[in-house]
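Shown next, in structure tokens, is the structure this report addresses.
Only a single protein chain was left out; the remaining protein chains are all shown in position.
Chain nomenclature is as follows: A and B, assigned in order of appearance, with residue numbering initiated at 1 for each chain independently.
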Amino acid sequence: MSALGMTKLTLKWALKKPVTRRYPAEPRRVIPQSRGLLTFNKAACVYCSVCRKKCPTGAIGVNRTQKKWAIDRLYCISCGYCVEACPKHCLALSTRHGAPAVTKDRDVY
Amino acid sequence: MARTVIPFGPQHPVLPEPIMLDLVVEDEKVVEAIPALGFVHRGLEKLVERKDFQEFVYVAERICGICSFIHGQTYCQAIEELMQVDVPPRARYLRTIWGELSRLHSHLLWLGLLADSFGYESLFMHSWRVRERVLDLIEATTGGRVIFGSCKIGGVRRDIDADGLRHLLGETAVLEQEMHEIVDVFLDDRSVRKRLAGLGVLPRDEAYLLGCVGPTLRASGVAQDSRQLGYAAFGELPVAPITRTDGDSYARCAVRCAELFQSVGIIRAAVAGMPDSEIAVPVTGNPSGEYTARTEQPRGEVVYYVKANGTKHLQRFRVRTPTFANLPALVKLLPGCDLADVALLVLTIDPCISCTER
Partner (left out) sequence: MSDAQTYEPLAPDALLARVRELCDQGWRLVQLGATPLGELVEVNYSFDRDGRFLNLRLTLAAAAARVPSITPVYWCAFAYENEMHDLFRVRVEGIAVDYKGKFYKTTVPFPFGARGLAAAAATLATAKPVAAPTTPPAGPAA
């Protein structure tokens, strides 16, 4: 039973530099396997709509006749189901996260 | 003596999730506690009628943020049992590793909240600093810090390669050393011990009859741990339940601290014994029949009852989470304690109200 355990801990961490990141001055540490923003390669897309069917939240919209692909950024949960399902591999999850938004925008490509 | 009714919650700085407890007090001593739920009720049990059973893994994972992986895993186990799917060995070992990582992060979170409930803010920050290391490890292996997105019916969605496993082992060694530092404070510090010892004693027979589960039950001396059922890789990596006999808040804290090191041991054993096989098997068709899957979440035994009738939507999906089972114990423990101890007692059963209310 002692108070020394906490004293030792406090002194040790008082002498080190702070654990918290000075964000945004210090950039975010990127972990390569992180699931972030969905990126779309329009050149490879054939508008088969498999990604729209697989998306659990209904964030993706595909218009075959007009050749348009759209995503509701705030509905996307970065699960990666569409990435696995796409036969042409034109979808990928990047490591950076989406920017904060004040309106529910739809990105149309 | 005049009685006052003081509402504890639904919003309270010490509660991780909203629960309303009307405390009837007589001059700072609690006489009765009346709980009320429903503040985070999302009706997830009804969502099975809209989402088909394959998509529902996502919903099951999002029942709770702290215990999310094991929710997904239990759901997958229940459906796999209905459809008689044999999960490949590597997937079972990976699920075990992620389940134990989930337990580490949950117990570290709880230790921080416990310290916060009796005012030890710096210890709270230290616990969560160690937890950050676990979260980084989870992000490196699954891509997400809190919601793993790794389970699917038939196996797991992503693999951890040899480099990843090496990194995992290195980090667990550092984790163990850092956890020893804070656990020593929790268990040996004079002020912490004085605050926790003798508070909220739950005798062994009462704990069993009240239907308690998890560390709350094990701290009262009952060696009950759903991992003994042998799901995932626990058939090959047997787990001995950690028990204490005192049944007070200090015992519940000690059980969870010891479970931290037990989880690190299980992760090491799972990495050492990792078999080489595929990570998922394809699943076709629809489930039918009924089954109850039980696993051990950080808070105790979770029960998933699924009933299917051959269509792609389940007929019934029922989750009985451990906090719901520990609620009657809370209602029994609170009368007789001081008002200042209420926050502490509520936290010793490890409340996860978003699980309870689905």
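We take it that contacts are C-beta pairs under 8 Å (C-beta built on N, C-alpha and C of every residue); 3 or more make two chains touch, one makes a residue touch a chain.
Computed from a predicted structure; not experimentally measured.
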Touching residues (missing chain, whole complex) on chain B: 20, 34-39, 41, 43, 45-46, 77, 81, 208-211, 224, 228-231, 235, 290-292, 294, 301, 303, 305, 307, 315-316, 318, 320, 324-325, 327-329, 331, 357
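Definition applied: only the chains that are shown with their structure count from here on.
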Between chain A and chain B, centroid-to-centroid distance (C-alpha), Å: 26
Of chain A, residues touching chain B in the complex: 1-3, 5-6, 9-10, 13, 19, 31-35, 56, 77-80, 84, 93
In the complex, chain B residues that touch chain A: 51, 55, 58, 122-123, 126, 129, 132, 136, 139-144, 147, 149, 157, 181-182, 184-185, 188-191, 193
